[in-house]
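To start, the structure under review is shown below, and the notes come after it.
Shown here: the complex without one of its protein chains, the others still in place.
Should a chain be cited, it is by its letter among A, B and C, assigned in written order, with residues numbered from 1 in that chain.
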Amino acid sequence: MIAVLKRGTTPKQKQHLIHWLKQMNLDVHVSDGEHVSVLGLVGDTSRVDMELLSSLEIVESVKRVSEPFKQANRKFHPEDTVITVGNVKLGGGHFAMIAGPCSVESENQIIEVANAVKAAGADILRGGAFKPRTSPYAFQGLKDEGIRLLVEAKKTTGLPIITEIMTTRSLDLFEDVDIIQVGARNMQNFDLLQELGKINKPILLKRGLANTLQELLMSAEYVMSQGNDQVILCERGIRTYETYTRNTLDLSAVPVLHQLTHLPVVIDPSHATGKSSLVPSMACAAAACGADGIMVEVHNNPSCALCDGAQSLTPEQFDILNQRIQKVREAVK
Amino acid sequence: MIAVLKRGTTPKQKQHLIHWLKQMNLDVHVSDGEHVSVLGLVGDTSRVDMELLSSLEIVESVKRVSEPFKQANRKFHPEDTVITVGNVKLGGGHFAMIAGPCSVESENQIIEVANAVKAAGADILRGGAFKPRTSPYAFQGLKDEGIRLLVEAKKTTGLPIITEIMTTRSLDLFEDVDIIQVGARNMQNFDLLQELGKINKPILLKRGLANTLQELLMSAEYVMSQGNDQVILCERGIRTYETYTRNTLDLSAVPVLHQLTHLPVVIDPSHATGKSSLVPSMACAAAACGADGIMVEVHNNPSCALCDGAQSLTPEQFDILNQRIQKVREAVK
Amino acid sequence: MIAVLKRGTTPKQKQHLIHWLKQMNLDVHVSDGEHVSVLGLVGDTSRVDMELLSSLEIVESVKRVSEPFKQANRKFHPEDTVITVGNVKLGGGHFAMIAGPCSVESENQIIEVANAVKAAGADILRGGAFKPRTSPYAFQGLKDEGIRLLVEAKKTTGLPIITEIMTTRSLDLFEDVDIIQVGARNMQNFDLLQELGKINKPILLKRGLANTLQELLMSAEYVMSQGNDQVILCERGIRTYETYTRNTLDLSAVPVLHQLTHLPVVIDPSHATGKSSLVPSMACAAAACGADGIMVEVHNNPSCALCDGAQSLTPEQFDILNQRIQKVREAVK
Partner (left out) sequence: MIAVLKRGTTPKQKQHLIHWLKQMNLDVHVSDGEHVSVLGLVGDTSRVDMELLSSLEIVESVKRVSEPFKQANRKFHPEDTVITVGNVKLGGGHFAMIAGPCSVESENQIIEVANAVKAAGADILRGGAFKPRTSPYAFQGLKDEGIRLLVEAKKTTGLPIITEIMTTRSLDLFEDVDIIQVGARNMQNFDLLQELGKINKPILLKRGLANTLQELLMSAEYVMSQGNDQVILCERGIRTYETYTRNTLDLSAVPVLHQLTHLPVVIDPSHATGKSSLVPSMACAAAACGADGIMVEVHNNPSCALCDGAQSLTPEQFDILNQRIQKVREAVK
């Protein structure tokens, strides 16, 4: 960590600061320039409060030169993490297609979609049981019944299942769930992250609406620091000024995260774009830049003409997409 | 609610959609133009899933013409909500200064600051016991011990206290806390909001880093829909591309929220700017545009020369600021 | 165009507004609901000032139901525009690789790079002669001499050339330039756009740092409305809160623009990411989602070890990338 002191800092102030830093078990290297002094802090700087340090009167700026995440850091763990659920592997060259409806609505629905996506090549079944909704008056999901139906679909198809958790209080219900999803709104629900760090199950962690990639990695670190190193990162669009798409899919997250961390990276083009007509293009783009998996919404309802344009693909569209994605993966090998 | 249908929608598709909407107990008024048809939906549209409706193939766009929040809505509750804690009132013309340290660090510290801010005119004492931190390795606060010390400071000074909650699991510890704060990162932790809706205590709800004012009001609605109508809204800066300040303080939130809701609005210039040198200016600006209260960080440590420039004001700076704010409030009466 | 009137609008106010709208040669269809009235405006609404209309006291909101761009609109011009320069075609299924150095620095440099990128399969040579720089003290390019050297490189290699214009005052210098680039900072320099609309040469128009896709299309419309319909759109990253990459590449712009307009879309991953290590991944992703071309920075300087990590690729890296991109294009055909 590097701290640049302001022009005009007195020697006494500088000594105060150095003394304070040394009390934190840091070595301090001083480099005095014409206009500024630079302090190089060596040691375990992950506990140093950068914001406090930056805000001191005499400090011009502070810069980390090593990343504050450790267990998620590729520097200390060069090999890719591979997540295994049932017969499916994700990460380290293994690619998984995660598909299913936005919400679990009924036994018929989830079994039908599960069969359809399995036939079309999906590896993992998704479906929302607990639904985070902006409005308290909107449908909040089938909750425990939704999870029960997902587990039925898993028994029927053999597909591993993934679904979202919203509070530690419902953790018991997730026993037969294969991957627990933490939604964008809970990416910095640190209490939830820490509890999920104590269990032995993969966690799919979605990037928050306006969180940086470093903050995403720090949230992964919250899980990993408690002992659970099975974390999958998921980019699902960030909030920008552009309103044509629901969010702005930040695909550069894929190569950036692959440089910074050994954890696998999944892309969710359905939530990112909010429009099914954009999903196939962005899914192919995700595969082309090296994503370890793609999570898309697929609905059934072949009879419901109304739903054709929703965020969800039909099973037929998913089937075609799946084939194109395999070709794209071949192309960039 | 208004739904505009795309050019080329067939009469059959239109009938399907109208049938589906009527099943939700809505009246549907059709207005056919040269290029488009417009459906006017009348009835309780707060349960209609706007995103689903928008995403239908035949729907060009959907627009709410009434706000989706009800209990927080000034239209249905024209008089300002006034929050009362101890002898302090906030809202409806009553203004409160909330001051105290970022974190509770020790008994000496919190008692000293509490006495200092009381002497300088503070109405409510703030202090963090549970601290949400980006890094799992950073100091997370004194937790239950921190709350105990805050309660001590309250006994000593008579000032009501406010502190942040991070999980429903620690709710019991907040019995003697006067106002419970929900931090920006938990603004859409809907499970937490609903639990806080079941207690009888004011909730200060901070706007999330990248949340709209409407989303803030919907989160207030989560609390209110469970029975607790004592909600204080707090703007504390939003995330933008500008990096000179920690966040961008969106002061227009004050007049906008006063138009939309009867709930009081508090500004936190300390977290918004991250620099103590900017706090007094922005606090005065907040008072000038009608804020119902201001929450600022004040530290003690008269001996620690290093801390002078931190995000926190000294008690002396707070004293001067308090006097200026009273003058500004007079000026805009 | 649809205008929703506020609850409480008096009949007299409504009549005033309708009268005013009819004066603009619009037909006005009124649809009165329980709480609101909706006015449907039919006719040439492209001249209606939406912001003025929205800001009227009695107007709740205004919504366009037809896009405000006409000549760029795919609805009125369904076939893809194909741009032809020399033997190169771009758009309508034709894909072009545009490559070259950030700045033209010397005759040796530009000739060397031009030969290298031609050998590696580039279709068009890029190179900056006039450089927009944030600082007045930074290198502003070789200007007219830079253009002269580019023209030399064109003669040597036969590659068409593209370079940026910054003011109408230098338009004469661009006679031998094949495609004129308008940079992100000038996307809404309307005077420049209109002048470029009067010449007969393709214009590559870069999206501004914080401009919406609709604003980009409206700027294309500025050029086209003057008679020049050879416009190429270019996404080069938008400004967000994320700082790891220089900008955030919004790849969903490719399928969105292809839906809205017949104009070709090019992606510039070099400026978007600012890091050469991210360029190949994002270039492949661009090809996978249907971009009509890619513009990348390539430098020479095989001897300069320092430059290896710059935003620019080496000719060897470009060669490999070019081959991968052809495979990706095959895969998504």
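Side notes on the structure shown:
Everything below uses one rule, namely that a residue touches a chain if its C-beta (ideal position, glycine included) is under 8 Å from a C-beta of that chain, and two chains touch if they have at least 3 such contacts.
Nothing here was measured: the structure is a model prediction, and the numbers come from that model.
Among the chains on display, the ones the left-out chain touches in the entire complex are A, B, C.
Shown as candidates are B:Asp80, B:Glu152, B:Asp250 or B:Asp319; the residue that touches the absent chain is B:Asp250.
Touching the missing chain, out of C:Thr157, C:Gln181, C:Ser276 or C:Asn300, is residue C:Ser276.
The set of chain C residues touching the chain not shown comprises 12-13, 16-17, 20, 46-47, 49, 51-52, 54-59, 68, 132-139, 166-169, 185-186, 188-192, 194, 209-211, 215, 218, 221-222, 225, 239, 246, 274-276, 305-311.
Seen from chain B, the chain kept out of the figure touches residues 210, 212-214, 238, 240-245, 248-252, 254-256, 259, 272-273, 277-278, 281-282, 284-290, 324, 327-328, 330-332.
The set of chain A residues touching the chain not shown comprises 2, 4, 27, 29, 31, 33-36, 38, 40, 42, 60-61, 63, 65-66, 210, 239-241, 243.
The criterion applied here is as follows: only the chains that are shown with their structure count from here on.
Chain centres here are C-alpha means, and the one lying farthest from chain B is C. Nearest to the global CA centroid, when each chain is reduced to the mean of its CA atoms, is chain A. Separating the centre of chain B from that of chain C, both taken as means of CA atoms, is a distance of 39 Å. Note on chain placement: the centre of chain A and the centre of chain C lie 31 Å apart, centres being C-alpha means. Shared contact sites, meaning residues of chain C that touch two or more other chains, fall at 210, 240-241, 243.
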